[in-house]
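The other protein chains are all here in position, but one chain of the complex has been omitted.
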Amino acid sequence: MAGGQSTRLWPLSDKNLIPVMGKPLIRHQLEGLAKFGFQDIIVVGNQPVVDFLAGSGLASKAGPCYTHIIKQSSQLTGMAGAILSAQKIYESKYKERSLYIVIANDFFESKLQSDMLSAWQTNKGDAYIAAYQVKAYRPQGYLLLEGDRIKNIVEKPDPDKMPSKWANLGLYIYRQPPLLFAELKKEQAKDVKTDDVYERAMSNLMPTQNFQKVEYPRESVILKYPWHLLDVMELFLENIKQTNIDKTVQVSPKATIKGNVMIEKGVKILEGAVVSGPAYIGPNTIIANNALVRSSAIGADCEIGFGTEIARSYVGDKCRLHTNYIGDSVLEGNNDFGAGAVTANFRFDEGNIFSVVKGEKIDTQRTKLGAIIGRGAKVGVNASLMPGVKINALLVIKPGSIQNQDLKS
Amino acid sequence: MAGGQSTRLWPLSDKNLIPVMGKPLIRHQLEGLAKFGFQDIIVVGNQPVVDFLAGSGLASKAGPCYTHIIKQSSQLTGMAGAILSAQKIYESKYKERSLYIVIANDFFESKLQSDMLSAWQTNKGDAYIAAYQVKAYRPQGYLLLEGDRIKNIVEKPDPDKMPSKWANLGLYIYRQPPLLFAELKKEQAKDVKTDDVYERAMSNLMPTQNFQKVEYPRESVILKYPWHLLDVMELFLENIKQTNIDKTVQVSPKATIKGNVMIEKGVKILEGAVVSGPAYIGPNTIIANNALVRSSAIGADCEIGFGTEIARSYVGDKCRLHTNYIGDSVLEGNNDFGAGAVTANFRFDEGNIFSVVKGEKIDTQRTKLGAIIGRGAKVGVNASLMPGVKINALLVIKPGSIQNQDLKS
Partner (left out) sequence: MAGGQSTRLWPLSDKNLIPVMGKPLIRHQLEGLAKFGFQDIIVVGNQPVVDFLAGSGLASKAGPCYTHIIKQSSQLTGMAGAILSAQKIYESKYKERSLYIVIANDFFESKLQSDMLSAWQTNKGDAYIAAYQVKAYRPQGYLLLEGDRIKNIVEKPDPDKMPSKWANLGLYIYRQPPLLFAELKKEQAKDVKTDDVYERAMSNLMPTQNFQKVEYPRESVILKYPWHLLDVMELFLENIKQTNIDKTVQVSPKATIKGNVMIEKGVKILEGAVVSGPAYIGPNTIIANNALVRSSAIGADCEIGFGTEIARSYVGDKCRLHTNYIGDSVLEGNNDFGAGAVTANFRFDEGNIFSVVKGEKIDTQRTKLGAIIGRGAKVGVNASLMPGVKINALLVIKPGSIQNQDLKS
């Protein structure tokens, strides 16, 4: 399921195509599936995803992988619409097969994928839903349980009417997809406006189908708002389990590399530079003298210039930095920073940082958040970007200015 | 003598309690006395000093140390009042003993203490006064001498009527304190308003008592204005005669430590960092990558972040710095500096830096002086603090602002 509009992700572009560690997220998701042995994949995506995947091959550990790329119809919206978009191919090619439903902008540790498959292989359930225990109430779908069997799913209950602390995480297996398709069609016919068609269809099936809960110790990382890219990146960086430096990389003996890092071909790390893992450095990037990169992912062809610190940040391809402090920030790519420009990444009152998204003030739940900078935007010398500001693609921030509001144009 | 109000010390708090190298100044003074073998000490202090010392023990090299803590009465003001506050305890406990009078916010090399005691032990004087030769006239007490005997002390004479170039330094021994107490009472009864009661009492005694001069090669360091804390710190740092690094300290092989430094437990000094003595680093502080600390005292639990320079500065506990230049400055404690914020520490005309204290413009006698920052104040990214500015406790300096005047609120 890789549809949707990414409008809440502004100033970043399509959520499925953002590259992390050298590959667009959709590619990571597909390769993750292939790694588990999936050979038959139906991608329901938006136009950019369809364009991107057209013609790109994939191999699973079990042999070649067949990927069907479908554009989600504007008639078939939401999760229900995405699943129904795949119905025709399923019926023509994969009849009798189980259906594993993955949402492309949800990210887990791969352990959960194993647990889902293992449950499906070893027990007698008809369907499987990944779930986690919430610490505090938030409006989402909660499970009514009888042991590990899910008897019902209650969408956004009143806080005092939660059927359990277990919330739906967004990963599903169905042994008999036709039953799901039928219920989805029925519910969709009733009322296409609400966005819980898929949950209602599951509810309908639960009395007669044995839905099993598969546990995950925490929430998934959902790429919904732009700052979530930092969480996604963190998850990927944590997956670097050992240091892997391409043999063409030039590292000065006076530079320091510590922790787990992945460093791609052609990278140069000059004297006095420090790369402190977990970290990823993309191909042909230069980490210049006395620069520091820590807990960050840097794209390809970047110049992380003299005396720059990048901390816990996502830096896309072709960024050029120079004596900057970039903390807890996202630079989508092709961003230049003049000397002395900095991101401020926490409030002196140590409170959560808020951000306005589509007119609504959102608590980012973060006490540390720098700037989110769209592709090709440039930041003048000695400019200051205040916590949580978002800068549109291609804009130029004036030298010496203090930017404390989102800048659209 | 540890009374007084510290009002000229704004934005810093009580002068006796400011910690230097891990201990409040009053504690340093008491330990200094104990080290010389003093076992019976009467502290006349203000309320904060009394509160701080309550219950704190002290051991002299001659065995346990008995400390009497007395709050200076608001009726008994100034030097004379402070001495008279100690009269009752002296008479009840130490009758017949000599009295050594030390002013808590005057700082000397310990050599002078030895010289005072040595004079008292070896010659026949009745009293001893530490003195130094002035280079240029300033209004203070000057000695009329006959050899080493002081025949009179002249308070603030006309410049052309100085009885000698020797000025009173503020350290005294009396063999017969009761004579002093009596003269103090007599003079105080005459006129309680002037602040030279103590000097007049000494004058009265000089014709009949043999007051001896004990020489010191320079002025003492008096903590009167907040920038004097830098001079006091310098004196303490000079006393670090060898490098002393706690065994729990982690120093990267790519970091540099040079000169005499004292580094407390739990400190981490990362790659590329330089600590150039004399310097003191308090417990659990981190000197991050490529930071430089020189001729400075850093408190406990600080983060001296990436690319920061601290030069000839006092940094209190729990300060967090990041790509800053802090030169000839005082950060009392709990101060955060955003990236790129700097102190300017000299005038381009190379003139002395002035500071307004209680409405009066004072020549600090310094060509290098940065900022004086009260406890808990925060400084925004890319802010500029101009030479000699003083910032009240808890204030927040706006990002990118130029602060060229004292900020009280």
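Letters A and B mark the chains as written, and numbering starts fresh at 1 in each.
By definition in this document, a residue touches a chain if its C-beta (ideal position, glycine included) is under 8 Å from a C-beta of that chain, and two chains touch if they have at least 3 such contacts.
All of these numbers come straight from a predicted model, not from anything done at the bench.
Q: Which is it among A:Ala339, A:Ile362 or A:Ala393 that touches the chain not included here?
A: A:Ala339
Q: Which residue from A:Gly4, A:Gly272, A:Gly299 or A:Gly374 sits in contact with the chain not drawn here?
A: Per the contact definition at the top, the residue touching the missing chain is A:Gly272.
Q: Please pick, from A:Leu145, A:Met162 or A:Val381, the residue that touches the omitted chain in the full complex.
A: Residue touching the chain left out of view: A:Val381.
Q: Kindly state which of the options A:Gln29, A:Asn290 or A:Thr343 is in contact with the chain not pictured.
A: A:Asn290
Q: Could you list which residues of chain B touch the chain missing from the display?
A: 254, 256, 272, 274, 290, 292, 307, 309, 325, 327, 340, 342-344, 348, 382, 384, 386, 400-402, 404
Q: By the contact criterion defined above, which parts of chain A meet the unshown chain? Give residue numbers in ascending order.
A: Counting only chain A, the missing chain is touched by 252, 254, 270-272, 289-290, 306-307, 322-323, 336, 338-340, 378, 380-382, 396, 398-400.
FYI, only the chains that are shown with their structure count from here on.
Q: Determine the centre-to-centre distance between chain A and chain B, using the mean Cα coordinates as centres, and give it in whole Å.
A: Centre separation, chain A to chain B: 57 Å.
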